[in-house]
Every structure is written in structure tokens, then in C-alpha cells.
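One structure, pasted below without further comment.
Now for chain A:
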Amino acid sequence: MIALFYIAAFVAVISTLMAITRFNAVHALIYLVVSLLSVAVIFYLLGAPFAAALEVIIYAGAIMVLLIFMVMMLHLGETSIQQEKQWLNWSVWLGPGFLSLILLVEMSYLLVVSNEPGEGLTVVDATQVGIALYGPYIITVELAAILLLAGIVGAYYLGQEKRRVLHRFLNQEDND
Partner candidate 1 sequence: MENIDFNLLSPLILLAVAPVATLMVIAIYRNHTVTFCLAVILLVLFLIDCFRLWSLSFDNQMVDDLLMIDKFGLFFMILIAIGGILILFISYSYLNNNVKVAEEFYVLFLTALVGAVVLVSSIHFATLFLGLEILSISLYAMIAYTREWKNSIEGGLKYLILAAGSSAFLLFGMGLIYLQTGALDFEAIGSSLEKVNLISTAGLAMMLVGIGFKLGLVPFHIWTPDIYQGAPAPVTALIASVSKGSMVVVLVRFLHTTNSQQFAWIIWTFSAMAIASMLIGSLLALKQSNLKRLLAYSSIAHLGYLLVAIIAGSDFSVEAVTYYLVAYFISIIGAFGILSIFNSTGEIEQVSDLQGMFWTRPWLSVIFGVMFFSLVGIPLTAGFIGKFYVVMAAVNSGLWALAITLVVSSAIGLYYYLRVIKTMLTPVAKDAPKSALGQLSTMGLVVMSILGLLVIWFGVFPSQLIAVIRSIEVL
Partner candidate 2 sequence: MILVALISTLVLGGLLAMLLEKWVTGSAKWVGLVASLLTMSLAGSLWIQYTGIDASTVSNGVFMVFKKPWIPEFGIEFHLEVDGLGLVMVMLTGFLGLVAVLISWSQVKHKEGFYYLNLLWTLAGIMGVFLAFDLFLFYLFWEVMLVPMYFLISIWGSANRIYAAYKFFIYTQIGGLLMLVALLGLYFLNGSSTGVYSFNYWDLIKTVLTTEQSMWLMWGFLIAFLIKLPVLPLHNWLPDAHGEAPTAGSVILAGLLLKTGAYGILRFVVPFFPDASQSIAMPAMILGVCGILYGAKLAFAQTDMKRLVAYTSVSHMGFVIIGIFAFNQLAWQGVIMQLVAHGLSTGALFVLAGILYQRTGTRDIRKYGGLWATVPRMGVAGLILVLASLGLPGLANFVAEFMTLAGTFTTTPIIAIAAAIGLIAAAVYSLRIMQKVFYGQDTASEKISDLSSMETLTIATVVFLLIYLGLNPGPITRTVEPSIKQLISQVETPDKGGFSYRTQVNNKSSSNGKH
């Protein structure tokens, strides 16, 4: 159990370190996704399966993919083609892939053995979270909704384009 934690922690630290030291944004983001995945594993180990799921789905899944998409949109011109060639290079994927593999093994192991949390820690499962969320914390849920509303309106306004083009693929679509 504790070994699993250390392995995941190790993966998290390494991948985070890699993420902040990469020059290429996509590489960094991929390492960051790995980091988030390893944190998700740790959440699971800590007895927070719901949080682990959200970490994977929303953080790693949605937010990071959004970032990656953004990076890809912004890379233009010759240099970006060069970079894109590099992305296809298998060695780039090796690091994140290896680290993810460790996590995968870990997860498999966890699925096989029991998932009792460590001493002094209690599992707080989705049911409890849900009851709290829609019980005493209902107001904060509403507030979170307003938070997202502000985010959406802000992003919508700032993201509006006068159809001026950022990416060569989009360029073609706009011309017709």
C-alpha cells in the first residue's frame, strides 16, 4: 500500500518536474496529464475515489485537453511544422508513456487487491460527497454555478473573433 503511494508520488514529482522544464508546450502538457493521473491514483489510495474520478475526467480529461488544443491552435508557420514533426518522434512519447505505464500497473494492482485506505484514513465515497454537496453545501453549488457562468461569459466575450484566422486549417473553412 505505502509502496504504491511512493511509486505514484514519485511519478507525480518526476512528471511535474518534466512538465515545468520542457520547452515544447505539448510535451509539457502531456507530462502534466501524467502528473494529474498520478495524483488521481493517490486520491484513490487516500480513499477518495470520487475525487480521483473527477481528477481524471475533468482535470486531465477536459481542462488539459483544452490546453493542448489551444497550443495546437496557436502554433503557426514553418517552425510549428518542424515542431509537429518532432511530436511524431517516438522518443518524445517515451517518458510520459513509461510513467503512465507505471500508473497503469499500479491501478491494475489496486483493482485486484482490496482498496482499504491507510491507517488513520477513512474512505469517503461518492455517496457521502453527494449527500454533503446537495445537503449543507447546496449554496456553494449555486455559487460554483455562478462562477462557471462568469467564466463562460468572460471566455465567450474575449474569445469572440471577427473571423480573423489563427490556424491554417480554420483558414480554409473561413474562406468559403
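If you want to know what made the cut, all candidates are chains of the complex that A comes from, given by their letters.
In this text, contacts are C-beta pairs under 8 Å (C-beta built on N, C-alpha and C of every residue); 3 or more make two chains touch, one makes a residue touch a chain; residues count from 1.
Everything numeric here is computed off the predicted structure, so don't read it as measured data.
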Quiz prompt | Selected partner (touches chain A in the complex), from 1 or 2 | solution = 1
Self-check item: Touching residues on chain A, where the partner in the complex is candidate 1
Solution: 135-140, 142-144, 146-147, 149-151, 153-158, 160
